[in-house]
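Left out: one protein chain. Kept in place: all the others.
Let's turn to chain A:
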Amino acid sequence: MVGWSFGKRQQRSRLGNCRNQTTTMLKSISRAVSIASRLTNKTATASATRTVEPLVRSALCLPNSAPIRPYTRSIWMMCNNGAVSGYRPKLFSSKGALPSSCGCGGLHTEGDKAFGEFLNDEIKEEKKIQKNKTLPKMSGGWELELNGTEAKLIKSLSGEKVTVTFNVNNSIPPNVEDEPEQGQKSAENEPEIVSTPNFVVEVTKSSAKQALVFDCHFPEDEQVAHGEGEEESDIFTIREVSFQPAGDTDWKETSYTLNTDSLDWALYDHLMDFLADRGVDNTFADELTELSTALEHKEYITFLEELDGFVKCN
């Protein structure tokens, strides 16, 4: 099977390194915000929107219990006896640990118990708002292969093999928008979380020893305003193009990589038409984001379930 290490691919070009690192960094920040928003979202709505809330809350209150400070506090505070409030959970004290009767050998604290209960609720909420219980199908005869967070879409046509690879990790762009009005945060105004992963298209002809590889991105359009603003970017763009040995999993760094930033526009249009002829067009791009969003959500729920199991008993 033709393929390359996806992580390796993202580090390949001189210009790509800077952009990818910045992009990766931005996406890591966005991931942190997204995770925080999911973990603090208590809104049960029929829509697939999630609240984007501050990373740190001032207090969390469980029903019928004393206020519990958020777990983002420093260890110094948790071990310090100088108290503002009376509650002071001990991290490294046997008093905070519950008797471990399960025999798993793991630590069980009151915090773990609360964490587990919290995760239970989160999992239920996320499953309620899960848009697609099964992954949406792509039109155009694409065969889907999954390997955790990595997906491959494969198609053969007239002796050519087209493979599209993407990874849902770090695929949700940061949602930069104006501050919401004070006290006005209705469910209708919550941004919808959409996964727009970079994707790599490999086209291999049966007679050729090389594959033509396209690195494609969804533009993060900063011109989109709320209300009357109009998007004026292509639905997806080609960032880089390169020939790579077919059947080889290692990225060949010495192959010339065409960067489209300063490319002749006519050549760019021919490349886009080339992809469109092979089924990678705007329809495909839209369907890919739907598939990626559903896969990302599914993986997130699975992660929460595994985390729940790990916290309770490993």
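The criterion applied here is as follows: a residue touches a chain if its C-beta (ideal position, glycine included) is under 8 Å from a C-beta of that chain, and two chains touch if they have at least 3 such contacts; residues count from 1.
Going forward, contacts and distances are computed from a predicted model.
Peer 1: Given the options "non-specific serine/threonine protein kinase", "Major facilitator superfamily (MFS) profile domain-containing protein", "Palmitoyltransferase" or "Endoribonuclease YbeY", say which is the protein name UniProt records for the missing chain.
Peer 2: Protein name of the absent chain (UniProt record): "Endoribonuclease YbeY".
Peer 1: Write down which of A:D121, A:D286 or A:E306 is the residue touching the left-out chain.
Peer 2: The one listed residue touching the chain not shown is A:D286.
Peer 1: Looking at the whole complex, which of A:K124, A:K137, A:K209 or A:H270 touches the chain that is not displayed?
Peer 2: Missing-chain contact among the listed residues: A:H270.
Peer 1: Pick out the residues on chain A that sit against the missing chain.
Peer 2: 228, 230-235, 265-266, 269-270, 272-273, 276, 281-283, 285-286
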